[in-house]
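Okay, handing you the structure first.
Presenting subunit A:
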Amino acid sequence: MRAKLTIKSPGFARRVVLKALAGVALAPLVASVAFAQSATGEAPALADLVRAGQLPPVAERVGSEPEVITPLESVGSYGGEIRFGLRGSSDHNHILRMVGSQGLMRWNPTYTEVHPAVAKSVDVDPEGRIFTFHLREGMRWSDGEPFTADDIMFNVEDLLLNEDFAPTPPRYMSSGEPMTVEKVDDLTVRFTFQAPYGDFLSELASPLGQHPVLYAKHYCSQFHPDYNSDIEQTIRENNASDWQNLFLQKCGDIEIPSRWGNPERPTLDPWIVATPYSGGATRFVMERNPYFWQVDSEGNQLPYVDALNATISQDVESLILAAIGGRIDFGIRHLDTPADRPVLAQNREAGDYRFIAAAAPGGVDMIINLNLTHKDSELRDLFNERDFRIALSVGMDRQEIIETALLGEGEPWQHGPFEDHPYFHELLSTQYLEYDPETANDLLDGIGLDQRDADGMRLLPSGRPLTIRVDVIPTFRPQWPDMLQLIEQQWAQIGVRMEVNALERTLFFERTSNGNDHDAAVWAAIQSWVPGQVPQQIVPIHQDSRWGIPWVNWYNSGGSTGEEPPASVLERLRLYDLARGTPDPEERRQLIMQIADIAAGEFEVFGVSKSVPTYGIVKNGLKNVPEEVVNTFFATAPAQALPQSWYWQD
Partner candidate 1 sequence: MEKAHMKASTNDETVLEVKNLSTAFATRAGSFRAVDDVSIELKAGKTLCVVGESGSGKSVMSRSILQIVDPPGRVIDGQILLHRHHTARGGATEETIDLAQLKPKSAAIRTIRGRDIAMIFQEPMSSLSPVHRIGDQIGEAIRLHEHVSKREARDRAVELLRKVEIPNPERTIDSYPFEYSGGMRQRAMIAMALACNPSILIADEPTTALDVTIQAEILALIRSLQESSDMAVLFITHDMGVVAEIADEIAVMRYGKVVERGDVYSIFETPQHPYTQRLLSSVRELDRPSERRIAMRASREIGAPCLVAQGVRKEFGSAHGFLGLKYRGFMAVDDVDLELRAGENLGVVGESGSGKTTLGRCLQRVHNVTSGKILYTDRHGATTDLAPLNDGELREPWRDIRTVFQDPFGSLNPRMTVGQIIAEPLVMNRLAKGNELKERIAELLDLVGLPSSAMERYPHAFSGGQRQRISIARAIAPNPRVIIADEATSALDVSIRTQILDLLLDIQERLDLSFILISHDIAVIRYFCDRIAVMYRGRIVETGETETVCKAPEHPYTRSLLSAVPVADPRRRGMTERFRYHEGQEEHLNS
Partner candidate 2 sequence: MLLNYILRRILWAIPFFFAVSLIAFALISAPPGDYLTTFAATLAQSGDMVDQARLDALRERYGLDQPFLIKYWRWISGVIQGDFGISFEWQQPVSQLIGERMALSVTLALATLIFTWAVALPIGIYSAVRKYSVGDYVITAVGFIGLATPNFLVALVLMYIAVVHFGADVSGLFSPEYQDAPWSWAKLADLASHIWIPVIILGTSATASLVRIMRANLLDELHKPYVTTARAKGLSEFHLIMKYPVRLALNPFVSTIGWAFPQLISGAVITAFVLSLPTAGPMLLQALLAQDMYLAGAFILLLCCLSIVGMLVSDILLALIDPRIRYR
């Protein structure tokens, strides 16, 4: 990984360098030398407007403390647009990933550390309870209004902590208590938690942690009943059902499409909506934000390119055709299926694009979760036999599956971060990978599955035939049903009957995460357990922990619903709470490793192949695009590589 982007923040008195990943070599941030007056360059079109008196000068627009970005390759030139392909529905996060989330914090391009972003700097008390954010002097919303501590107070007090609007996300709580916020001065805000909360800054760096700076008070308050005495009138005028609906309609939320549906809404993004992403749109266009608060190392205001321009297709295939036809300048999402790689590779010249790598942060593409809390007691007992799980794992010929279903790309892997990662846990990731049907048979015979039916398939001790039905969403990853069909045939060799149960996606959720009605289910586990991520395969804390859904419910409800987990799980839950609280990265790592130790010993879930890097396409001539991005939502990939710093070489 070539981590060339460096963040230079203007000097601040007591700087806390946050090293989210203590295992990674500590690279202290280069002390900032750049200053406000460095905002000198701007796009020609904006310069014209300034000359015409329609826009204040650039230095005034970016304020005195803009964030200075050192471009990856070179300082760029202004102009052009980046075209990408959106799908017509539920693809709003694609936009988010292109634009970036502009929160108080953000991940570095290599997804190893978090840095202040909208905040100029942050102070953290040693216990990890009090976080003080310093904002940038003269920073403005995209409509030119100043961005101040009042905006954060509005966001937090009137919305985030306002149960009328929505329940406070757990991200802003510790020990079940929400945080409190105070405005120290116009440019300083202090967040205080009940209990230590070391993961907080990483949480803020995830796109889901943008809430404190999401809404512009001067605009969005008109849709809030506390600020608008005639709110009913506004609701009626906009055909909304209530003020919450009105608010979402006008100002959006992090993950809903209406975020990109209102061109009037002031944002902190490098581009602002020109043609909204709304139901039935065929095109989505964003144009540069004249007040964007980042400059390059030579003081030129970012972004370089004038616009983002997406055609909206219904079918993925037409996106691929668009790419081949050279009508897409950048794309990872929808195009990165390994199966499509040959077609896209063959047409590189025709479409005038190159490939970049979209690296996985770790983990496996497909993980198999047996339901350890199965409603049928016999199956439950069986699934809870460690030997049974080992037998199934060694009963899979992973290499064959990789060769056949994954085009040879991959490497046998159980799950967890890769070797070069600080959270790498060798035993957990690499035990029981060898294909060994004999051992599998022995193990199965040893746990009372020695009876077989006429077809040679094993019977349960009660005499019932043993059948494991594996739930899968075939549309999710096309290779999953293929892989499962191969596994079905391999398991049949060791006398275990498996059925692939292909389900429509909602049905899948209803049956697994909500109903706990599954025998087994497959899901992706592409993760590295860094703060902000949920290690749901080693500790049952999330709806995707399909190996113990009732335990997840028990944990998340504080014990009021679900089922109390066994001791080993309870211990891991305790350790996880501790890990989440500690502000010390190394201590956090230790705690997670302890969880992984227990998980490795239990061997509850098993995977097939390391999640392989996929690819993206970049039009030749588009500069400052890294050759590799870590493709994870938590870093808003690929926006952590700062598309605002990309430019077109003539």
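In this section, contacts are C-beta pairs under 8 Å (C-beta built on N, C-alpha and C of every residue); 3 or more make two chains touch, one makes a residue touch a chain; residues count from 1.
Selection rule, in plain terms: all candidates are chains of the complex that A comes from, given by their letters.
On a predicted model such as this, the values are computed, not experimentally measured, just so you know.
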Numbered candidate touching subunit A, per complex, among 1 or 2: 2
For the complex, which residues does subunit A have touching candidate 2? 88-91, 93-94, 166-171, 206, 208, 239-242, 244-245, 248-249, 252-258, 261, 275, 278-280, 282-283, 285, 311-315, 317-318, 321-322, 324-325, 327, 333, 350, 473, 475-476, 504-510, 514, 524, 526, 534, 543-544, 631-634
